[in-house]
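Submitted below is the structure of interest, expressed as structure tokens.
All protein chains but one are shown in place.
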Amino acid sequence: MVPVTAYLILAAVLFGVGALGVLISRNLIILFMSVELMLNAANLALIAFARAVNVVDGQVVVFLVLTVAAAEAAVGLSMIVTIVRNRETINVDRLNLLKW
Amino acid sequence: MTGDMIIFAVSAVVAVFGAVMMIAQKNPVASVMFLILSLLAQAVCYVQLGALFLGAVLVVVYAGAIMVLFLFVIMLLNLRGREDLGLSSHPMNTITKFLLVVLLGVELVLIVKSVFMSGAVGGMMAKPTDDFGSVAQVAKLLFTKYMYPFQLTGVLLLVALVGAVVMARKDRSEIAHGAPSEEAVNEPTAGKVGR
Partner (left out) sequence: MTTAAPIIDLNLMIPEIFLFLWACLVFTYDLVTKRKSGNAVAWLALAGPVLTGILTVVMFSAGFYGYGKAAGAMFEVDPMAVFFKIIFLGAAFFAIGSSFGLLKNRIVNHRGEFFGLILLSTVGMLFLAASREMISLYVGLELTTIPLFVLAAFFKDDRLSVEAGIKYLIIGALSSALLLYGMSFLYGLGGTTDIWQWKLEVARIAGKGEGVGVILTLSVITILAGLGFKLALPPFHQWAPDVYQGAPTPVAAFLSVGSKAAGLVAFAKLMIGGMVAFWDPVMIPNDWGILTAILAASAMIVGNVVAVRQSNIKRMMAYSSIAQAGYIMVGMVALNDFCLSSVAFYMFAYMFANMGAFAVIALIEDATGSCEISTYAGLSRTSPALAVTMTVFLLSLTGIPPLAGFMAKYYVFAAAIQSAGASPTFGFLYWLVGVGLVTSVVALYYYANIIKQMYFHDRPSTSPITFDAPMVMVLAVALCGVVVFGLFPEPVLQFARQIPPPYELFQH
């Protein structure tokens, strides 16, 4: 039996990698995918906790979070389409009309 | 025991490898592929943790549909290799950020490890019932106890639908005075009036 701790550490590592992606990536699409990865890491933690406390509620939460993530991805991607249309770039460094 | 451990070890390594490769790629298509790889490995972990249904949902919906949507947008916009992207051009800045994140990751792992090794939650892992995480059990909770948030996500999907249409749609007035595009060439130039 693998201890639940191992899964939680995996979730923490994935969350960290996602955060790293958000901070260093210059490509808008990869940036957005890194955020999705962070959400997935949180989902993995929820599933692991659901197993640890032996209550299925955590899995239902993950189901709802997947729905929310899908909605967010739809809006985000359509916004990326718009930005490519009028700026011809997905480089975050070049989206600098506003000071970050 | 060892069988489980080996499966976990392999899937964990693949999941982290996929995630790291995803952020290290220059080409967004390859990036999507590595994220799908990572998600598949995570789905294995889901199944190991008793979440059979959600493992399937993760593969079918997330890796199968949402990631394909990403791929579709990348292809649609023809973004492959058009400009030099990849990592940031300010090295100092990147190194600082990198150190920051490494520190964050190490801290997270250490904290989680120390807490759970001490047995606050990790010790609670009891043998689950046979139907733990089955479709029936998840569905039962979803449609009884969690009916209310479930319906709220319905409203959220309406918002996403409207929002995506508003954002991605090319309006006629925009074509008339916006940047020249393929559609603008095909459209009669008289279409300056908004719809």
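Think of it as A and B in the order they're written, each chain with its own count starting at 1.
Methods note: a contact is a pair of C-beta atoms (placed from the backbone, for glycine too) under 8 Å apart; a residue touches a chain by one contact, two chains touch by 3 or more.
Treat the numbers as computed from the prediction; the structure is a model and nothing was measured.
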Contact partner of the left-out chain, one of A:V2, A:L20 or A:L46: A:L46
Where the missing chain touches subunit A, by residue: 15, 18, 22, 28, 31-32, 35-36, 38-39, 41-43, 45-46, 48-50, 52-53, 55-58, 60-61, 64-65, 68, 71-72, 75-76, 79-80, 82-83, 86-87, 95, 97-100
Missing-chain contacts mapped onto subunit B: 108, 111-112, 114-115, 118-121, 137, 140-141, 143-149, 152-153, 155-156, 158-160, 162-163, 165-167, 171-174, 177-178, 194-195
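We adopt the following convention: only the chains that are shown with their structure count from here on.
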Distance between chain centroids, defined by C-alpha means - subunit A, subunit B (Å): 5
List of subunit B residues in touch with subunit A within their complex: 1, 4-5, 8, 12, 15-16, 19-20, 22-23, 25-26, 28, 31-32, 35, 38-39, 42, 45-46, 48-51, 53-54, 57-58, 61-62, 65-66, 69-70, 73-74, 76-77, 79, 83, 85-89, 94, 97-98, 100-102, 104-105, 108-109, 112-113, 116-117, 121-122, 124-126, 128, 132-133, 137-138, 141-142, 145-146, 149-150, 153, 156-157, 159-161, 163-165, 167-168, 170, 178-179, 181
Residues of subunit A touching subunit B in the complex: 1-10, 12-21, 23-27, 29-30, 33-34, 36-37, 40, 44, 47-54, 56-57, 59-60, 62-64, 66-75, 77-82, 84-86, 89-91, 93
